[in-house]
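Shown next, in structure tokens, is the structure this report addresses.
Every protein chain but one is kept in place in this view of the complex.
What follows is chain A.
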Amino acid sequence: MTGRTTENDRPGTPRGSHETGRGHEPQGPGPANPADLPRNHEPDEDHEADEGREVGRARRRKEDARLVTGRTTWTDNIRLPGMLYVAFLRAPMAHARITRVDTSAARSRPGVVAAFHGQDFAGEQGSLPCAWPVTEDVVIPDHRLRVIAPDVGGGFGSKLQVTAEEVLALLLTRRLGRPVKWTESRSEGNLTVHHGRDQLQRIRLAAERDGRLRAVQVELLADMGAYLMLVTPGVPLLGAFMYGGIYKMNAYDFTCTGVFTTKMPTDACRGAGRPEAAFAIERAMDELAHELGLDPVEVRRRNWTTHEDFPYTTVCGLTYDSGNYEAATDQALELFGYDALRAEQARRRAERDPVQLGIGVSTFTEMCGIAPSRVLGSLNYGAGGWEHASVRVLPTGKVEVVTGTSPHGQGHETAWSQIAADALGVPFEDVSVLHGDTAVSHKGMDTYGSRSLVVGGVAVLSACEKLTSSPA
């Protein structure tokens, strides 16, 4: 049971124009060229879809060849001539005062080139935690910095940040005059990667005795952690638009108090603000059903937006463009055998069966994509939400798509190739996608918030349309 949410978009003005990315290899090999990789000689079995159309066709992924053969370039595979390795010794206390650091023992170890401590970087750091200023005022100007993010593994939000360690690696390179490499270990990650969420949610409903909602009031107490990272305070605020779920009501109130603590900061990770909202409103709807003695599906049915209502502007301020929760729910209940399960549940209760049956019901709606919009504008979202793509046709008629986003395993190289193939009328196999290197793709907003296909993909389509509409 899902629904789609869009906003009443008025294209906003892009506010930022600086690159961001993961990893700061000063130079190095670019992303692997798919043409160099072993190809799967298995016959393509994707023949069921409409021959003329790529979008919607169940393609096998073009990313897989390098991944199933072990021939991809992970960030940690990159080696440069003269490269040194960096390791960080972290304070064993989460909250303590450092009075003295003695690096002499480290310096005397064989193979150790240099050892530094916090006071060696004083005055050089500037304002670290936010991504955009890194190139602006900290270490190195934009045009001197090349960021390469080849295949990087999964993301899930954890790779959102430009970390202090990455900036320190740049400072060390400049100090030592040699390339340096730092790969975060999993144990380090457990200490230093931002947390997805940490908030206390208080939700109150006002409803009629027949189950119809009148109002929802939400009060959040959100843990920011010890300092703010890229969008730390924005994550609980994203929920502001979603605590109403898919339901109609007359009034809505949302307040959020962010607090600093001694913990690792929170930031976007797997759903960022929206699953929290779904949990709260759905839990509250269950409570309402319980209090009124109604079936939890029935309470939802009495409140949700019906398909005749769309497009529907919710009390939270978003406009939902389309949906049919009635039909989707009916189908889900039938597939699930809901009535039979409820009957079995009642029987087990009556018989005091030692094995009891619990049945959970939830709707879920998500806003994602995070494109330039009225809502993002109202949040003063500095990153802007735009995306960049360029498309070039080579002398042979083959096509290269350059995108400013960079996938983490979602299969976007395949999806973007399908979009470009349809838009330009070329075979899927004749499209290659270049990404993840600022020397190739000079601007972009990267991958987060389920935006790469819906925003980055539209950028690819728009670039293709410009190409086909330009005079020959």
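The rule we apply is simple: a residue touches a chain if its C-beta (ideal position, glycine included) is under 8 Å from a C-beta of that chain, and two chains touch if they have at least 3 such contacts; residues count from 1.
We adopt the following convention: contacts and distances are computed from a predicted model.
**Student:** What name does the UniProt record list for the absent chain among "Adenosylcobinamide kinase", "Fe-S cluster assembly protein SufB", "ABC transporter permease" or "(2Fe-2S)-binding protein"?
**Tutor:** Options "Adenosylcobinamide kinase", "Fe-S cluster assembly protein SufB", "ABC transporter permease" or "(2Fe-2S)-binding protein" considered; the missing chain's recorded name is "(2Fe-2S)-binding protein".
**Student:** Out of A:Thr72, A:Thr192, A:Ser362 or A:Ser450, which residue would touch the omitted chain in the full complex?
**Tutor:** A:Thr72
**Student:** Just name the one of A:Arg186, A:Arg209 or A:Arg352 that touches the chain not displayed here.
**Tutor:** The missing chain is touched by A:Arg186.
**Student:** Can you tell me which of A:Thr319, A:Ser362 or A:Gln410 touches the chain that was removed from the display?
**Tutor:** A:Gln410
**Student:** For chain A, which positions touch the chain that isn't shown here?
**Tutor:** Counting only chain A, the missing chain is touched by 38-42, 45, 60-61, 63-65, 67-72, 74, 76-77, 151-156, 185-187, 408-411.
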